[in-house]
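Please read through the structure below; I'll follow up with questions.
Removed: one protein chain of the complex. Kept in place: all other protein chains.
Chain nomenclature is as follows: A, B and C, assigned in order of appearance, with residue numbering initiated at 1 for each chain independently.
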Amino acid sequence: MLDESAKGVFTIAVTPFLPDGSLDLDSVDRVTDFYLEQGATGLTILGMMGEAGKLSAGESLAVIRRVTARVTIPVVVGVSAAGLAPMQALAVEAMQAGAAGVMVAPPHTLRSDGQIVSYYHSVVEALGEIPWVLQDFPLATGVQIPTSVIAQIVADCPTCVMLKHEDWPGLDKISALRAASEAGARRISILCGNGGLFLPEEMARGADGAMTGFAYPEMMAQVIAAIEGGGADRAQDIFDAYLPMARYEGQPGLGLAIRKYTLAKRGAIAHPTLRKPGAALNAAGMAEVDRLAARQAVRLAALG
Amino acid sequence: MLDESAKGVFTIAVTPFLPDGSLDLDSVDRVTDFYLEQGATGLTILGMMGEAGKLSAGESLAVIRRVTARVTIPVVVGVSAAGLAPMQALAVEAMQAGAAGVMVAPPHTLRSDGQIVSYYHSVVEALGEIPWVLQDFPLATGVQIPTSVIAQIVADCPTCVMLKHEDWPGLDKISALRAASEAGARRISILCGNGGLFLPEEMARGADGAMTGFAYPEMMAQVIAAIEGGGADRAQDIFDAYLPMARYEGQPGLGLAIRKYTLAKRGAIAHPTLRKPGAALNAAGMAEVDRLAARQAVRLAALG
Amino acid sequence: MLDESAKGVFTIAVTPFLPDGSLDLDSVDRVTDFYLEQGATGLTILGMMGEAGKLSAGESLAVIRRVTARVTIPVVVGVSAAGLAPMQALAVEAMQAGAAGVMVAPPHTLRSDGQIVSYYHSVVEALGEIPWVLQDFPLATGVQIPTSVIAQIVADCPTCVMLKHEDWPGLDKISALRAASEAGARRISILCGNGGLFLPEEMARGADGAMTGFAYPEMMAQVIAAIEGGGADRAQDIFDAYLPMARYEGQPGLGLAIRKYTLAKRGAIAHPTLRKPGAALNAAGMAEVDRLAARQAVRLAALG
Partner (left out) sequence: MLDESAKGVFTIAVTPFLPDGSLDLDSVDRVTDFYLEQGATGLTILGMMGEAGKLSAGESLAVIRRVTARVTIPVVVGVSAAGLAPMQALAVEAMQAGAAGVMVAPPHTLRSDGQIVSYYHSVVEALGEIPWVLQDFPLATGVQIPTSVIAQIVADCPTCVMLKHEDWPGLDKISALRAASEAGARRISILCGNGGLFLPEEMARGADGAMTGFAYPEMMAQVIAAIEGGGADRAQDIFDAYLPMARYEGQPGLGLAIRKYTLAKRGAIAHPTLRKPGAALNAAGMAEVDRLAARQAVRLAALG
């Protein structure tokens, strides 16, 4: 079961499809193995970048079961939904299938502090004992969650064990939450998203790791390992080498096509297909990725 | 099967719950009968005001089957979803259960004309031969669909047989679409929402009826009957008598609680319960509704 | 100077233009007189429905001076702006010209409770001793201000003397603020907008009057007078007679064209012109307004 001690790299997993748009379960296996090999300490499946909303209920369950059957590291399942009943149904199925916890983003209609807190109270009522991750991703959800609201949710909801931190800018939020836990508040795990684009600063501010799906997940693992080994400059050197590509992959909307293109090139999935609506990378984009990848390889080699 | 000739009153059905939040299928029967008695020529279930997003997939199917088993008038099922695969799954199940068609609102993320048209092209690809209703409700969806875009969808998609018209203001949109069909474009059915608050003007502009869930659905039936009988002033007299209540029920967010309170008072459902998140009407609100209902009864009696 | 005792009808004034779009200062005089004759106890100029954003700084000042020179009732000036410096500049000029206070809506970018409170703290810092009205109009601003935030602003900012209440639904907000002032909080004036569409209920909940620009401002004056005279049913009868028109004028975006059309028909302004971008009422709309006006006259005559 997921708890507040979670750390390292929880890779956000893509959901692979065949060219006709049907689920590619063989590639689910392959990409799961790939993530493990590249240093994942956990996996997050059926998140936004897992095209969760495009799956039928049956397909979601098939993916969950396939992944949980293959790994022993904790698997977090995205269960964000328009209503509490479908969220609850999926969460219960996920836990029965062996998930370690679930992740819940706020519906885009929430505005005031009180509405957000009240929503997560209802989530807890629906989830019961299931440990869950609070996803704070204003660029995608349109919901801005102040630090004070996160602190209140942490205080009110013991089953909230992790923050998926993806506010932008969000560094001061990490610092404030860590100051709060040093002052006596419960300390939850903070894993950071944003494609890894602020990982060195996030770790320095007190994050416990990354939860993101950059197509070179070894970057996150190596940066975190270097930081834990005391090598902040070494960590930044590694980070800087991947940064041109991470920046390119960070384009909203297009980013998943870039990610899947790279994962397919690396052999981690059979096809770069996105489900509709969702465009493929065009030739100009592929050439840009290829150029960045070639430069990245040279720079990494020089780093040793 | 739903087609372009649909007219009259397609009542937007509430989904009744027991006080503990579980589905109240007996009240589904009762409110279905009530709608028929009050003049419904069709039913729309699992729309926004049917709390569709709050139901699990199994519950949605249970409601569909219960309603289609009870009536012979056409039943439209709301199938709006975050992705095409779950939409398709629900639509196929609905049609197998005897629905006449489905209704699809645009996802809140759509912005440009091209994005909207492209989305509905994908919808048609997913739905195949299933006839569907385009829901145009900017206040709720955040998506503004220009008349020219509706016209293009009508031209591109033969299975789009109806517009649920709920733009506000939207009267000129009806006029423009009717002018287009007089100029040779395919004429689809236009049924109007907005709680019936503009029904006389909408009918005069060329609408074919109402698709809304005002808790006195006899208003829509009587107004339409009077208009069809040539009595525009009589129609407006009836409308005016209900207007103070229709205005009160039209409060966004709170409106469904008002509607369920009235339906419960009228015996059409056993409990006014909304599923969470969704508040009940408080005492002050109930008193306001009661006062308006009493005045409405007097005024209707005076009308004869 | 505006203070917490303000009550009655603060009419939201239109800004009249000549057909070429230039300011029509003669009609400013005429419509000001008209508002006085129809029972205004105050005026609000340069609000959203005063097309404030479309005026140059010089034109805004010309309107302010013209109105304040003509009346002795309090004049509130809308000073909402993208920044504090231009707001301050306009507010100071308005007060020097004889305004009684200013009105400030929140910028559309505000989200969390803290952001809203903080913004109004900055407003107070910019305005100094100038009394001001908090405009709470989520449908137009996109900013939802919880009751608790209004209460905090009232507590923190002694120069906030009035709430322009225009939330929808917003009746419970009035009740909660009045309960707070009965429990010891400072009691500010609450004047209600929303085109007057909820005036009877708003007054019953504790509002002090209306601040709205419905083209028949005598409705608000008469309804409030009847309520103050103890005739709640008489008040509602008057309200109901105007309701079909008030509902029609309440169409967002189009409402101002409807309002100016009626005011021009009533002789209160010379031309119904809106400044660009802003459409005129078309022929179908004019016919609908004329029909509603004719029915309204009959019904008012019957009321006596």
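Please note the rule applied: a residue touches a chain if its C-beta (ideal position, glycine included) is under 8 Å from a C-beta of that chain, and two chains touch if they have at least 3 such contacts.
Predicted model, so just to flag it, every value in this text is computed and none were measured.
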Next on the checklist: One chain isn't displayed here. Which of the visible ones does it touch?
Outcome noted: A, B, C
Checklist entry - Of A:Ala126, A:Leu243 or A:Ala293, which residue touches the hidden chain? => result A:Leu243
Checklist outcome for this item: Filtering A:Met162, A:Leu197, A:Ala210 or A:Ala293 for touch with the omitted chain leaves A:Leu197
Item to check | Touching residue (missing chain; options C:Met1, C:Ala85, C:Leu139 or C:Ala280) | outcome: C:Ala85
Checklist outcome for this item: Touching the hidden chain, out of B:Val149, B:Leu163 or B:Met245, is B:Val149
Checklist entry - In terms of residues, what is the contact footprint of the unshown chain on subunit A? => result 168-169, 171-172, 175, 197-198, 201, 204-205, 233, 236, 239-240, 243-244, 247-248, 251-254, 282, 284-285, 288, 295
Checklist outcome for this item: Residues of subunit C touching the missing chain are 51, 53-59, 81-86, 88-89, 108, 118-119, 122, 125, 275-277
Checklist outcome for this item: Against the hidden chain, subunit B presents residues 111-115, 143-146, 148-149
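One rule holds in what follows: only the chains that are shown with their structure count from here on.
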Item to check | Maximum centroid distance from subunit C, chain identifier (CA atoms) | outcome: A
Next on the checklist: Taking the mean of each chain's Cα atoms, which chain ends up nearest the overall Cα mean?
Outcome noted: B
Item to check | Averaged-CA centre spacing for the pair subunit C and subunit B, given as whole angstrom | outcome: 33
Checklist entry - What whole-number Å value describes the gap between the mean CA coordinates of subunit A and subunit B? => result 38
Item to check | Gap in Å, rounded to a whole number, between the CA centres of subunit C and subunit A | outcome: 47
Next on the checklist: I need the residues of subunit C touching at least two other chains; which ones are they?
Outcome noted: none
